[in-house]
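For this depiction, one protein chain was excluded, whereas all remaining protein chains were kept in their positions.
Coming up: chain A.
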Amino acid sequence: MSPDPKTPVKIDALSGVPTTGHDWDGIKELNTPLPRWWVIIFVGTIVWSIFYVIAYPAIPLHSSFTKGVLGWSSRGAVGKDIAALRATRGPMTAALAKASLQAIEKDPGLLEFARAQGKAAFADNCAPCHGAGGGGGKGYPNLNDDIWIWGGALDAIFATISHGIRSGDPQGHDSAMPAFGRDGVLSKAEISNVADYVHTLSGQPAEQGASVASGAKLFAEDCAPCHGVKGAGNQELGAPNLTAHGSLYGSDKEMIVQTLTNGRGGVMPAWSGRLDLATLKALTVYVHTLGGGQ
């Protein structure tokens, strides 16, 4: 409270500090001045704000606002940041976008850069399904092994990453494992027989009392057109190799029966709209060099 000028300033005898002049039942209020450091900072921030308002976007006007003499804007700033990032990566990224996939793998410098960029992009975009190390999971292919559904060559991997599988992209891979049970093509008993046969294809012993022979006959009729007479699969159609170990959805009989009954149609998104060409190529090379590339 400001002291009243009509009353003379009274000094408190004990502390030597002026009082406000008010007296409440003998208790007087000290009128201690604000600490100097505090006043300096207070005034300093006000002075600072004047420069800030001049330098940066600040005051709203009729249809626009004062832009500030520095011309800063958050969107302009991020644009510059990203341009700077591109410039840093520039020569390598440009080389990556221009070189063929095969050439990237032959050039040690490009390969190292592609694998580094591919690893980061893989962690951001692919790991949620295929696992942090590309180990896959049920319904999500393992990218470390040499079992490929749509092909493990560089160009095949690039096509799959770019356009996806059953992704709605017109250039994406498209096929479907029919639902033999749900659509009434095969009876439950027949499905069980086919499952027994498929079970033996990957070298697993047949279950007791399994009718492998009748399963083989049904397989030749219904499954061989896509999966091949010997069940070796067809990468053109995305029909998995059934003789391989480590099946996509598991190799126990129960799982095979489920697949035959309800069909399968796993979806991989198309990435060409989301990632640029250099990143797509980096990812392709990264996946190809994980261990199973063909």
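By our rule, contacts are C-beta pairs under 8 Å (C-beta built on N, C-alpha and C of every residue); 3 or more make two chains touch, one makes a residue touch a chain; residues count from 1.
Assume contacts and distances are computed from a predicted model.
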{"item": "Options \"Anaphase-promoting complex subunit 3\", \"Oligopeptide ABC transporter, ATP-binding protein\", \"Cytochrome c oxidase cbb3-type subunit 2\" or \"Transmembrane protein\": UniProt name of the undisplayed chain", "value": "\"Cytochrome c oxidase cbb3-type subunit 2\""}
{"item": "Of A:Ile11, A:Leu30, A:Val43 or A:Val78, the residue in touch with the unshown chain", "value": "A:Val78"}
{"item": "Candidates A:Val43, A:Val69, A:Ala189 or A:Val267 - the one touching the absent chain", "value": "A:Val267"}
{"item": "Footprint left on chain A by the chain that the document does not show", "value": "1-2, 4-5, 60, 63-65, 73-79, 81-82, 85, 124-125, 127-129, 132, 137, 139-140, 168, 266-270, 273-274"}
